[in-house]
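Right, one structure below, let's go through it.
Some chains have been omitted; the remaining ones sit where they do in the full complex.
Just so it is clear, A and B label the chains in written order, and each chain counts residues from 1 on its own.
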Amino acid sequence: MNKQICGVLPPIPTPFDANGNVSQEHLRANLKRWVEAGLHGFVVLGSNGEYVMLNEKEKICVWETARAAIPQDRLFIAGTGADSTHETIELTKHAAQLGADAALIVTPHYYRGQMTATAWLHHYRAVADASPIPILIYNVPVYTTVEIDAGTVIELAQHENIVGMKDSSANFAKMGEIIRFAPAHFSVLVGTGAAIFPALSIGAKGVVPALGNIAPRECVAIYNAFHTAQTEQARYMQQLSEARNLQLRMIRPNAAITAKWGVPGLKAALDEVGYYGGSPRAPLMPLNDSERTKLREILREAELVA
Amino acid sequence: MNKQICGVLPPIPTPFDANGNVSQEHLRANLKRWVEAGLHGFVVLGSNGEYVMLNEKEKICVWETARAAIPQDRLFIAGTGADSTHETIELTKHAAQLGADAALIVTPHYYRGQMTATAWLHHYRAVADASPIPILIYNVPVYTTVEIDAGTVIELAQHENIVGMKDSSANFAKMGEIIRFAPAHFSVLVGTGAAIFPALSIGAKGVVPALGNIAPRECVAIYNAFHTAQTEQARYMQQLSEARNLQLRMIRPNAAITAKWGVPGLKAALDEVGYYGGSPRAPLMPLNDSERTKLREILREAELVA
């Protein structure tokens, strides 16, 4: 049975000794202390684990050591992504065999011009089909300089073996859209320690902060305070929950009048909801008919028009 | 006496008639409805107001009409920024004369290569010195493709006539750093309707969402639910407030081990706090002495080391 993907799950670094070799000893010692600090799990060989610096043999050693050091009641998530679908599948099977609970699959990115939604849908489905363990999408534009969009993630979230996403970009518009439109069991994990609290407040299930390595107790405290409060305060939570749902309902209309269609979208939406919008000034172009129809659907879905 | 800069303050669009001329009539009618919907104020001639499409004479007409239509108990913020310091000052004085409560000053950006912290410090101080009304910094990289950094904003926030910032980028790391290190009266306004709720949860004082134009009641409801709940639930709020402060305390160490120094910064910080970090693999370079000293100061300020 699969474990739920939630909590504070830092991406741990890979320790090297003085000769530049992986130090299993230091890895074990660090993990022991992190476990004692109450962390809910670990991402082993994410970007902070310098996964691009290790060959396959070294990766396997690191996962073996990690498995031995991580108790069964904590999550062990292995970073197994590569630019090639084939290599990703091989690595994921390896990690599963070694006892990983889930695999974190970075977006292929070297051939960025060709990394369209089609290519990513194909990639993640092929990996999810072949993987014995659940997989998570890993979006990390600061390193990959590519961004998987909300629509593609929502589509992938229909696959029963794709159970979540780590988004390092802390893009709340995208996060909100995924939380609202993906299946309820899909876990959004935010990647930055700078947004643990606001991310939880909007419905993220966990965080994968580098910060968790150096401030594990503080990160867990933020997470726990949030959840304790949630549990104890019924009336407050109802109010807040309404606010949260309202916010989630507003994500797509917000995108429609900003990132998607800008001022022309805003003015068209004003006309739709009963204000005066009218035309923007050239060279800004008003929405065409097909865009207008899509806009109407978005406003209706968000209950801004009947 | 200056009004506090807070609440839901949408950037209103400028309506044009069929000939492409500014329609004062539609502007008045829209404002009347927005006021009735309970909005706390308005940004008049921000990016959504197509301010780059209007000449000086048209801008003045728009502000006159806005002033007449916005009740005194709501905020009237005029967008008066331009690429030239001189022109910005002239426009700001005009807006003040017409009764604006504050001015929103976009970062100069055309000569992006030269728009260093030095240039921005000079610009905003010159405008703040000359302006009869308080000013707000306006960061909107989606249009300007430049980003004013947290350090510069915090420095500018010491000026008594620079009272806040609208940040359209919804960058929670930056927002958090400013909230923690700027004077308490400094208002951070988040620019996107997609992050109203998480932004308030981390300490933003208000929002400037295009969304507020088409969904004013929904935006105000999110804002009010958050504040009502805050007022009524003492114990919950204490817990949440502790979580919030902890999160703010973590912003700078988080930046140090991610955006600023990456994996080498993470490994150095691990060594500092008592774990094993060691070296990254070449070509990643370990932190040099001066970076190490700065890192120590950051960890100390955040109470992660004594």
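Brief remarks on what is shown
As a convention for this text, a residue touches a chain if its C-beta (ideal position, glycine included) is under 8 Å from a C-beta of that chain, and two chains touch if they have at least 3 such contacts.
Fair warning: this is a prediction, and the values are worked out from it, not measured in the lab.
A single sequence accounts for all chains of the complex, and while 2 copies are shown, the assembly in the file contains 4.
Operating definition for what follows: only the chains that are shown with their structure count from here on.
One finds 26 Å separating the Cα centroids of chain A and chain B. Within the complex, the chain A residues that touch chain B are 13, 15-17, 20, 23, 26, 29-30, 33, 47-48, 50, 53, 142, 170-173, 176, 192-199, 201-202, 209-211, 213-215, 218-219, 221-222, 225-226, 228-229, 232-233, 235-236, 239-240, 242-244, 246-247, 249-251, 253-255, 257-259, 263, 266-267, 269-270, 272-273, 275-282, 284, 299, 302, 304.
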